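A single protein chain has been omitted; all remaining protein chains appear in their positions.
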Amino acid sequence: MTNDKKLFIGFVGLFALVNAILLGGGYLDMSWASLGVIVAAGLTISLYSFLYHDNPLFKLAEHIFVGVAAAYIFGIYWYQSLYGEVIVRLFSIGDDPGTTTQRLLLLVPSILGLLILTRLSVKIGWLSRISFAFVVGVGAGFTIPRYISAFVLSQIEPTIRPITMDMDGLNLVLIMIGVVSVLVYFFFSVEHRGFVGGVSKVGIWFLMISFGASFGYTIMARLSLLIGRVRFLLDDWLHVM
Amino acid sequence: MDLLNIDRRIIFVFVFIGVAIPLMLDFSFPIKATEPVQRVFDEFERVAAEEEPVVLVSFSYGASTVPEMQPMALAILRHAFSRDIKVVAICLWPEAPGLAQQALAQVASEYGKEYGTDYAFLGYKPGLWAPIINMGQDFHDAWPRDARGTLVGDIPVTSAIRDLNDFNLVFDLAAGDSIEFWWIPFGVEKYKFAFSGGCTAVMAPDLYPFLQSDQLRGMIGGLAGAAEYEHLMEIPGSATAGMRAQSVTHLIIVAFILLGNAAYFASRRKVTA
Amino acid sequence: MQWRANRIVTLLGVAVLLPVVLSAQAPPRASAFDTPNDAGGSITVTWPRVDGNETTNHLVYIATAESGPYNLAAEVEGKGAVLSDDPGNYGRGPEQDATHFVHVSDFTTADGRQPLDNDVTYFIRVAATRDGMEARGAITSAMAKANFINWAKMNNFIIGTALSLIILLSISLARRKDMFIRRIAGLEAIDEALGRATEMGKAVLFVHGLREMDKISTIAAVNILGQVARKTAQYDTLLKVTSYDPVVMSVSQETVKEAYLEVGRPDAYNEDNIFVAGTDQFSYAAAVEGMMVRERPAAHIMMGYFYAESLLLAETGSQTGAIQIAGTDAFTQLPFFVTTCDYTLMGEELYAASAYLSREPRMLGSLKGQDIGKAFLIAALLLGSLLATAGMPFITHALAAH
Partner (left out) sequence: MFLTRTMPTLLAFLFGAVAVMIYYVPHTVAQEIERELSLWLRILYAFAYFLGLYSILNLHWTRISRREGGWAYSGVAIASFLVMFFFVVYNDGAGPFAPQATAGGYQWMFTYIHVACSSTMFSMLAFYIASAAYRTFRARSSDAAILLVAAIILMVGRVPVGRAISEFFPEAAAWLMEVPNLAAKRGIVLGVSLGAIATSLRIIFGIERSYLGGGEE
């Protein structure tokens, strides 16, 4: 027997023992909720076993998750959109107040939607291009004016305010220097030499501080997730908190 | 430096202990709200002072960020319900409905709120930002029914809502692009409703430009932000408890970075010398 | 520029009103007109502001016939909005500061609120009230209309049109002649890394990101891979390529094969060195990590869009002592690459590097057009800030989003 096999059997035995103690000690009862906690704890630990190294237990838990996730999301799409909205309205099921015009108009996206599915066929797959042309075209069209307004105008305007001789004014100047130098860094028509090189170097400093911010915050986020899972194990499952 | 080449699994054990021990002990650090969090709180207080206040809460996060986002969702729902603000909840993320239902059911029962008159849950609609434009034009067209199949026109909370401007505040709980690339360009930009949000810590630094330009009125960032909100609400919850472990592990990581770099520079000096 | 149309209307109204200084109980001189830039169903009512009378409230009454009955449409507090609070529609200036306004879109009747109809003449009276006293002003009339152009968004339209023309022109220009873009330092770093791998007689590992073939970052990665492959073929260095998506793999095989043919080394090309290493995020990371540790390549080149696995790859990679060069437009992952790699192509630099190598007009021209756009933004920022500080905020105002 290999080392890993011993570890695996030891783990399963220990997991069973702990759960037996929890059930026997009255921490967990024989309900669906308690069973759920046990299953979730088992899956959590199985996934963490990847930290030791890639192993069958991890792969098993991962693939269970993949299957459940796919079917869960199918449920959401079916009940809340395809059945709950499209079919109910098209066939006016129940108390649907829609008019005939609305129903006819709804036929358009429904047909375009079915055309999307032709992409799975080699022969008539080209039909899906009509739907993709719609999605991509409308998306691009909606994007252009809104990005100009929400990102270009709305971000430039608060940067060019009158500069005052106080802390706020200093910060405004720093923001101005930062925005301009970052734009210069991502400017590709001029070599980064001399003055332009100097400005783009300043741009890198600003970028590095912002990456430092993202770095620190990402670490914070991952640790928060870990705290959440450890809390689950210690509190909901083991009841030691 | 052999010390730097230790098996990373030893470090993993340190981290686990760094999280588990503070969770089991009882101690605390004083929490003070930062400005973006305070602004969210003030927005809800402003809404509470208005007539027939109603907010739209958009759940745009999935299962992978539950430990960060769920405490935040609970905190803002508690604030809304405690101040008798009506809540309409929607989901823009396919995994969100289950999580939104749990949060709504829990907080509504804490404050004795009734479904239909005090809050409504309208479920998920696909299309990333497309439902936002749809809601801006016609709310009932975007969300014809709630998750139980009732027409929104027949639900007291939503019957009078015509479009996004009829909400006193729109609040997005975001784990991804939804604040920056959905709500701001496709919603706030055109319809000009009051908008604020909460997001994972990963997204938070990206949103500062929008705080300054007032396109986003306040932001709760990550578990730390949620803890600050719990502090403002004076209802300590799981985020506040998590701050003990968060504080300790941050110190551990900082110590690791400093140690690693010290060793790195020491070894470099040795090579050059 | 966008205020011009509204300004005429506003000025007409304001010019009549401004000279009249009213006491609190004097009836306000109101004027009414179709609310500009809207879908209809709304009339704007304005009346002059009186300093020091913030406690006076105003009531707006509306009727469908001049003789009445007049219904209450709006109630405005003494310190209510003035025209300059809505500069998109009414512009800025001393007149706008001194004029109150309200948008009337419905009014109260016995049957509840009733909306205004378009193209119907409504008669409006504004009353000033204080301490229960009410002084009604003269009757004025207006019609609500649906407007065809939103003048408040004219700055958006002009910028959009200009930007579109610049970008489209640059692309068509790039089709006719080559365009200059600066050297990309990251590409030189790649050359150095390949050189070192050759000296050491070790392999080079090229790691693709997780996105599919139609994404710009993946296309850029393949272009860079082509360049890398030409060099490894010349130097006779072993090149291994891992991908996540099968389509990316087959495109990479074609690209590398072509590069080897181009430098006359088709014999050195081996299809098996370009493969799918894993089909889910963490398995992919684990498989690539395994290769890094077992085979110890001299250089790791990671290009494309990465998610959380970036950290696992870069950490393991740097432990092996290999030279690491990364390029990604995933800004959330950039910090991890910057701290673990010797060189990182950040964001648009990845696209620029790809355009630099491929010289494809579509990419080059687009990049050039964006550069011109950036130059305009920089100029607007610097000039606008100077002028605003000097008390001339017209650039700031012209660039406001309404």
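A, B and C label the chains in the order they appear, each numbered from 1.
Definition applied: a residue touches a chain if its C-beta (ideal position, glycine included) is under 8 Å from a C-beta of that chain, and two chains touch if they have at least 3 such contacts.
Everything numeric in this text was worked out from a predicted model, so none of it was measured.
K.L.:
May I ask you to name the displayed chains that the omitted chain touches in the full complex?
P.N.:
A, B, C
K.L.:
Quick one: which of C:Ser105, C:Ser141, C:Gln319 or C:Thr389 touches the chain that's been left out?
P.N.:
Answer from the full complex: C:Gln319 touches the omitted chain.
K.L.:
Even though one chain is hidden, which residues of chain B still touch it in the full complex?
P.N.:
These residues touch the chain not displayed: 4-5, 8, 11-12, 14-16, 19, 28-32, 34-35, 62-67, 94-95, 98-99, 101-102, 123, 125-128, 130-131, 133-134, 137-138, 141-142, 145, 147-149, 180, 190, 205-206, 208-209, 212, 224, 227, 243, 246-254, 256-261, 264.
K.L.:
Go through chain A and note every residue touching the omitted chain.
P.N.:
So the residues of chain A touching the unseen chain are 32, 36-37, 39-40, 43-44, 47-48, 50-51, 59-86, 93, 105-106, 108-110, 112-114, 116-117, 119-120, 125-126, 128-148, 151-152, 155-156, 159, 171, 174-183, 185-186, 203-213, 215-220, 222-223, 225-226, 228-229, 232.
K.L.:
Provide the residue numbers of chain C that touch the chain removed from this figure.
P.N.:
Touch set of chain C with respect to the missing chain: 37-40, 146-150, 153, 156-157, 160, 163-164, 167-168, 171, 213-214, 216, 219, 251, 279, 282, 308, 311-312, 314-315, 318-319, 331, 335-336, 338-340, 342, 347-348, 351, 362, 366, 369-370, 373-374, 377.
Simple rule for what comes next: only the chains that are shown with their structure count from here on.
K.L.:
Averaged over CA atoms, how far is the centre of chain A from the centre of chain C? Could you give it in whole Å?
P.N.:
21
K.L.:
Chain A to chain B: how many Å between their CA centres?
P.N.:
13
K.L.:
Approximately how many whole Å separate the CA-defined centres of chain B and chain C?
P.N.:
Once rounded, the distance between the two centres reads 23 Å.
K.L.:
For chain C, give me the residues that contact two or more of the other chains.
P.N.:
Where chain C meets two or more other chains at a single residue, that happens at 331-332, 401.
K.L.:
For chain A, give me the residues that contact two or more of the other chains.
P.N.:
Residues 149-150, 154, 157, 214, 218 of chain A each touch two or more of the other chains.
K.L.:
Over in the complex, which chain A residues touch chain C? Could you list them?
P.N.:
For chain A paired with chain C, touching residues are 50, 54, 59, 62, 66, 144-145, 148-150, 152-154, 156-157, 159-163, 176, 179-180, 183-184, 186-192, 207-208, 211-212, 214-215, 218.
K.L.:
If we count contacts the way the header does, which residues on chain C are in touch with chain A in the complex?
P.N.:
Touching chain A from chain C are residues 153, 155-157, 159-160, 163-164, 180-183, 280, 282-283, 286, 331-332, 334-336, 338-339, 346-349, 352, 367-368, 371, 374-375, 377-378, 380-382, 384-385, 388-389, 391, 393, 395-396, 399-401.
K.L.:
Mind pulling up the chain A residues that touch chain B in the complex?
P.N.:
Where chain A meets chain B, its residues are 51-52, 69, 72-73, 76-77, 79-81, 84-85, 88-89, 94-95, 97, 142-143, 146-147, 149-151, 154-155, 157-158, 210, 213-214, 217-221, 223-231, 234, 240-241.
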